[in-house]
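Every protein chain except one is present and positioned as in the full complex.
A, B and C are the chain letters, set down in written order, and residue numbers restart from 1 in every chain.
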Amino acid sequence: MGSQDIEKKNGFAPIVGLKYLFKKPHTVRYPKEDLEVFPISGNSPNYRGFHTNDLEKCIGCGNCARICPTDAVTMVESGDVKVANKFAKIVRPVFDYGRCCFCAQCVDVCPTGSLQMSRDYIHSFHPDLSVPVADEPEIVSKDFIWRADKKRSENPGYVRNESNKFDKVINFERIEPKKTDPDKRKISFSKYVQIYSKAEASKEASRCLGCGVCVEACPNELHIPEYINAISKQNPEESLEWIYKRNPLPLICGEVCTHQCEEACVVGIQGEPLAIRWLKTFSASNVDDYLKTSKITLPKFNGKKLAAIGGGPASLAFGYYARLLGYDVTIYEAEEKLGGALMWGIPVYRLPKDEMMKDINAILSTGINVRLKTKVGKDVKFEDLMNSCDAVFVGVGNSKPMTLKIKGEELEGVMQGLTFMHMVNDGSLKDLKGKKIVVVGGGNVAMDVARSSVRLGADVTIVYRRRIEDMPADPEEIEDAREEGVKIVEMGVPAEIKGEKSAQAFEYAVASLVKDPSGGRPKPVVDEKSPHVTLSVDYVIAAIGQTPSIDFIPTDIQQKIGFDGRFVPVDEYGRTKFKGLFCGGDASNSRQDIISAIGSGMRATKGVELYLAKEERNV
Amino acid sequence: MSEWTEIVDYFRGRSMWMLHYCTGCGAIELPPTMTSRWDMERFGITPMATPRQADILLITGYLAIKTLKRVIYTYEQMQAPKWVLGFGSCTINGGIYWDSYNVIERLDKYIPVDIYIAGCMPRPEAILDAFVKLKEMVQMGEAKGYEKYVKNYDWYKANQDKVLKRTSPVLKEIEKVTKIG
Amino acid sequence: MADILDEIKSMDLKASWLGDWEFEVLTPRDRLASILSYLKSKGFKAFMGLSCVDWIEEGNFELVYILQSYDLALEAIVKTKIPRQRPVIESMGTIWKLCEVYEREMHEFFGIEFTGNPNLKPFFLENWLDIPPLRKDFDTLAFSEELFEFKEDETHGIESPKRIE
Partner (left out) sequence: MELNPLKESNDYKYYELFIGPNHPGIEGNFSYVLKMKGHSVEEVTPDPGLLHRGFEKLMERRLWTQNLALIPRICVPEPDINEVAYCLGVEHMMGIEVPKRAQYIRVIVLELARMASFLFGMSGLGGTTGHYTSVQWLIGDRDYILDLFEWLTGARVYHIYQYPGGVKNDLPDGWLDKLSDFLDYLEKRLPEYDKFIFQNPIIQKRTVGLGYIPAEDAIENGLTGPNLRASGVMYDIRKAQPYLVYNEVDFEIPKTGDGDAFSRVLQRRLELSESIKILRQCIKQIPQGPHRTKVPNPFQFRVPKGSYYSKVESSRGEFGYYIVSDGDVKPYRVYVRGPSYSIGLYYATKALVGMRIEDVPVWIHTTDMCPPDFDR
C-alpha cells in the first residue's frame, strides 16, 4: 500500500461503528473487577511488587543492599529474628519505596533465595493536615520505608525459579586446583595440590559476591573480599598487600588453614563455596618479596624489649606485629627449627618446608631475634625473662597428648600422633613397608598420621568413635585420605590393645549412636551387647587431641592466671591475669588452628601496646 | 456554612479535572488510564489542557530542576481548590535518580502534595486507587494542600529558591581545585 | 569494505575494526577536519553523534565523532584527544551544521570550547554554576546532597567487621 492508493471512504462507514455496541466491553472496571488476562486474576503471576523476605532463612549478608541501584535497601538490626546458622547475621533488609525501582536485582542476587517479590503493589499515603510542613518530607518518606517480611508471601510474584538459579545464570562452578592422582601421590611426600594458574585464580575469584560474611567467620578477620577482588582483577600484589595486613604467614595459611571462611561463604548455600584458601596460596606464591609488595616500612626500635616463648605461628605473628610497632622481640624456641606445630606436626606433602621457610624468613628479615634450642624453664628461667623484658608472650602449642586410657597402652608400638609426626618430619622414621597401623581419632592430626603412614608404605585403618560426617577433620582431607587407600572404621570405640611386649592386636567395640537431646553431635554408646572386633596391628597411633604444657611457668603464676590444665584464660587482647604476661596460640584458644594462633599473636601485640602505654602513664 | 462546604466538597470530588502535563516518565501510564482500557472518566476525572481549568496536578515521577520551575509556575497558575498527586518513588525520596545532579529529591519541599503513590511506575490500578482515595479525601475535606501552601508560602519559597535561584556554585571546594584552564 | 581502512592507514593514521560493521580512526586534532571531510566524501555522509570521554588520569578529553555510511553500511568512529587543561578545538559545523548542536551539548557537559561555533549557550541545564557535570571530577552525589539537602548512607547499614587493628 502506498500513499497513492488510499481509497475514499464511503458514506455508510459510520454505521459500521454500531457493531461495537454488541461487543464485550474493553474497559476493565477497576476496582469493581480485576484484569482477567493472566492465569490468575489481577496482575501478572510474576509481577514485581513489594518485597517479601523469609526472615529466618535470610542470613543478613547484605548483597541485596549492595546491588540495589537506587540505594533503597538498608540493613537494619533486627533482634526479633531467629538466625538460620551460626554465621548468619541479625541484620535484615529494610526497603525504601521512595527509592525502589522494582528491578528485582536484589531478588536475583539473594544467595539464600529468601528474598522474593509479591504481587502487591498498592500503597498510597497522604500526610496529615496538622503536620508542620518542615517535618512533612521526613514523615512521608518514613511511611514508605518498611522491613520486608513474610506477610506478602501468600501472594508471590517475581520469584527466582529453577531456570535462573545461581548455577544456571552466573559462573558458579568451583574451580578445583589440579591434584596428582591418588596412586601417584601415595608413594611420595611431594606436594600434590597444584597452585592455581593466573587464569584459574581469576576465574575462581570472580565467583565472589563480596559480602564479607566470611570475614566474621575468620578468627583473625582477614580482608577476604578485598584480597579476592584483587585476584579477580589479576593483581596478586594488591591481594597480598591486603592479606599481609592481618596475616604474616600467607602461604602457610593458604596451604593448611582450616578455612572456616569457606563454611560461611554464601556462595556455598547454592553451590560450592569459594576456594578462599587456595586463592590465598595463589597470591602468596605469586609474590616474591612480601615486605616490599605490602609496602612495609620498619620503624626504629623504641627501646622496649619483648620475649615470645615458643616458635610457632602465634609467636611469629606476635613478633612480626610487635616489630612493626618498634619493639625488640626475641623468640625462644626449644627445638632446632622455628615453626612449632607447622614444622613438626604437618606433613610435607601438605606444607613443603621451603614454602614454610619463605613466610618465616620474611618475618625474620624484619629484625627479630631468635634463640633456638633454648627451652624456657631449663636453659632460661621464666622469672628472668619476666624481669628482663617489658612483656612476655607465651605462644606455645599443645604438646602434651591425651591418652587413650585403655589397657595395653604402655606396650611398644603404641604411639602418640604428634610424636609420630615428629619422627616422620625429622626423618627418624623412614619406612613402614608392610606394617599394619591403626590410627585412633578423626581430626586433622589423625589424617596426617594416616596419610603419612600410607606414604611410608603401611596399611592404615582409622578407627573413629562417630560417623565419618562427624569427623572434625576437613572433608577434603578425609576424601583425599580415602582416595589414597586409608580404611576408615566408623563408630569404633577402642577397647584394648593386646600383645606381649609390643602391640599385636587392637580390639574395638562397635558403638551405637544416641542422639544428643541438646542438639550436639550424637554420642557413641557402648554396652555389653556391643560386638567387639579385633584387628591385628604393628602400631597403634593415638591422635585424639593434646593439651598445652606450660610447665616452665612457676606453679603460683599458673594458678594466678587460672590455668586448668587445658586452657589459659585470656581477654580479647591476649592479656592474662598476671601483669605483663600475655598468652596466645593453642594454649589460649579453643579452636586451636593456625589462623587463630596468628590472630591471638596479633591481638596480643595490641594488648602489649595498651599495657605498656598504661605503664608509662603510671610512671 | 459548614454544611454548605460539605455539599460543595461532595460535588468537587465528583468532577476533578487533571492537568495534562507529563513531567516525567510516569506519564506513560496515564494514556491507558485515561482511555478505554481503564477509563478514569468513570470517576469524573478527565484531562485538561490548561492549568487554570484544572484541579489536579500530577507530578508523574522525577522533576528535573528545569521542570520544577515550570511546575511551580503551573501550580501557582491553577486555581484553588487544587490537588497534587505525587507519582511513584521519585517524588517520595528521589527514586532511582537519588544521586542525580539535576533531579530533585523530595517533592513536598517545593509544593504541597496531597497524596503519594508507591511504585516505579505505578500501574493504572494504583493510579485509580489513588484517585478514588483522593476523591474521598476531597469529599471529606481532608485534601487541603493548597491552604498549606498559602500558609507556609515563605518556607516553600525558600526551598524553591535554594534550588532555582543559585548564585554561587554548589560544590565550592571542588571548584577551586579544578578551574577550567 | 576493507579498502577504506587501508586507505586511512596509508594516510599514516591508526585505524582498526571494533566490530563487524564499525571501525575506529585515531587522529591528531589538527587532522580531524581533513579526515572528517575525507570520510564524508567517501560516503560517510550521516553524522550520528559526538561524544566525549574524560580521561582524567592522562589529562585528556577524547572527542568521539560517529559517522555512518548508508551505502557501505559501515560506521566510522573518529577519535581525537585534546588536553584537559586547555580544552579547545575547532568546530566541525562547517562539515555538518548538525554537529554544532552536539558541540553545544559537549560544551555544556564537559566545558570544551569549540572555536567557530556561534551558539554555545546553556542547553540542557539552567543556571549551572558548578564545573561541567560530566567531568570525572564532578561528584554528582555530593552535589545532590548539598543542593537537595539529604545525607546518604552509602554503607547501606552493613557494618564493617569489628576488627582489633
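Heads up, the rule we're going with is that contacts are C-beta pairs under 8 Å (C-beta built on N, C-alpha and C of every residue); 3 or more make two chains touch, one makes a residue touch a chain.
Predicted model, so just to flag it, every value in this text is computed and none were measured.
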Q. In the intact complex, which of the depicted chains does the undisplayed chain touch?
A. A, B, C
**Q.** Option touching the unshown chain, where A:Ser41, A:Asn164 or A:Ser502 are the choices
**A.** A:Asn164
**Q.** Residue among A:Ile67, A:Leu411 or A:Ile557 touching the omitted chain
**A.** A:Ile67
Q | From B:Tyr97, B:Phe131 or B:Tyr156, residue that would touch the chain that is not displayed | A | B:Tyr97
Q: Go through chain B and note every residue touching the omitted chain.
A: 19-25, 27-29, 31-32, 34-37, 47, 49, 51, 62, 64, 66-67, 70, 74, 96-97, 99-103, 120-121, 123
Q. So that we can see where the missing chain sits, which residues of chain C does it touch?
A. 18-22, 24, 45-49, 51-54, 64, 66, 68, 70, 73, 75, 77, 96-98, 101-102, 109, 123-126, 133-134, 136, 138, 140-141
Q. Footprint of the hidden chain on chain A, which residues?
A. 1-3, 6-9, 13, 26, 35, 37-39, 43-48, 63, 66-70, 101-105, 108-109, 117, 157-158, 161, 163-164, 166, 168-172, 205-210, 229, 232-233
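Quick note on the criterion: only the chains that are shown with their structure count from here on.
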Q | Where chain A and chain B are represented by their mean Cα positions, the distance between them in whole Å | A | 52
Q. If you average the CA atoms of chain B and of chain C, how far apart do the two points sit, in angstrom?
A. 36
Q | Residues of chain A touching at least two other chains | A | 71
Q | Of all residues in chain B, the ones touching two or more other chains | A | 94, 98-99, 106, 109
**Q.** chain A - residues contacting chain B, complex
**A.** 26-31, 43, 50, 69-72, 96-102, 121-127, 129, 133-134, 136-137, 140-141, 144
Q.
Using the touch definition from the top, list the residues of chain A that touch chain C in their complex.
A. 62, 65-66, 68, 71, 73-76, 91, 94, 212, 215-216, 221, 246, 572-573, 602-603, 606
Q.
Per the contact definition, I'd like the list of chain C residues that touch chain B in the complex.
A. 83-87, 111, 124-127, 129-131, 133, 135, 137-144, 146-150, 152
